[in-house]
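Here is the structure we will look at.
Selected chains only, in their assembly positions.
Naming follows writing order (A and B), and every chain is counted from residue 1.
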């Protein structure tokens, strides 16, 4: 059975557990999903500097997993090291930000992003620009909650719903993306509250990775190992 | 077991058979894939007029399949009726053109399209514009073969390789899309000949649909039924 490695580049096992839980609906698709925490990562990635600093560690972890990996998912919105890992392995590598966007573009015309921190938004915008999809972005808005508030599930959902409603009503979003790993538990209640499809980025990336594994296993040209 | 309906909107059973064969690598993913031919369609879709004329028939066929469909794929490059069917059903609907593009964007930076007919290219460009991904398009080039030549597998592959090499070397494509349903058998030899990843659009759409089914089966908000 093929194994998909999902690497959480922060050091929070709780986040990794949340990612693993989010991926249970994908368990019947013939691929083992193995989630890994990056011990050298920060407890949470809040800046470009922190994101970039995880990359060498993530690359080393991926190298140790390479032998029995069918594919990799980098499970941090911002996709730190996505193209670096594509440089280092011929296996499929999906990023949760990129996959979430590509998935959202098939679910609505303008996607809105619910970010955790305001400081993440320019980082997201650079990524959407690099992807060439800025015309499809309705808006990117941050929860702006303190850490203590994020621990409060009800308060977080209430604020997410408020931000999602602004993305829908003010910015014109018709599909939303959760701009962070480990928030999949909010997907269902948000869809119900807002009447819009909501994309969990880890689910989107793992689903794309599973399809990729099925379609690339008979291929061995290593065409992605370019640089 | 969930059933994914893949509708070939032309009337060629041979094309449908080719699509079905292309999707065998996806058989182990817990979803039954059922391919259907549209008897009212033309033998092949060569113009926007022909594409548009299939839509009412396709919508009627989809309505008859709705009850036991977990999702639909419209299997014509050009995605005729994609948004129309999304209007009519709450089930996930994927188009092979849209899905191929979203998949290609995770495999390379600039995608090249191998079209069959020169007249299809403006149709493709309108679609890529509507998707908002024109900045990622390297080029779209047609085989320009007569029907008789398309029946010749070796000649077709040779011409595809030539066009693919031009997309790679002149236009800068680093990933290619087969711009037609039913050409998946050329994917492997093209990848080997050109050293680039090649996306078969039916495979891309079916893989995305399978992931979508897994991730939406516990959701019932019907949020996609908008119009």
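To be clear about the criterion, a contact is a pair of C-beta atoms (placed from the backbone, for glycine too) under 8 Å apart; a residue touches a chain by one contact, two chains touch by 3 or more.
All values reported here derive from a predicted model rather than from experimental measurement.
The total count of identical chains across the complete complex in this file is 6, with 2 shown in place.
Assume only the chains that are shown with their structure count from here on.
Overlaying chain A onto chain B using CA atoms gives a rotation of 180 degrees, to the nearest 5. The mean-CA centres of chain A and chain B are about 26 angstrom from one another, to the nearest whole unit. On chain A, the positions that touch chain B within their shared complex are 25-26, 28-30, 94, 98-99, 102-103, 105-107, 131-136, 174, 188, 191-192, 195-197, 203-204, 207-208, 210-212, 214-215, 217-219, 221, 223-224, 226.
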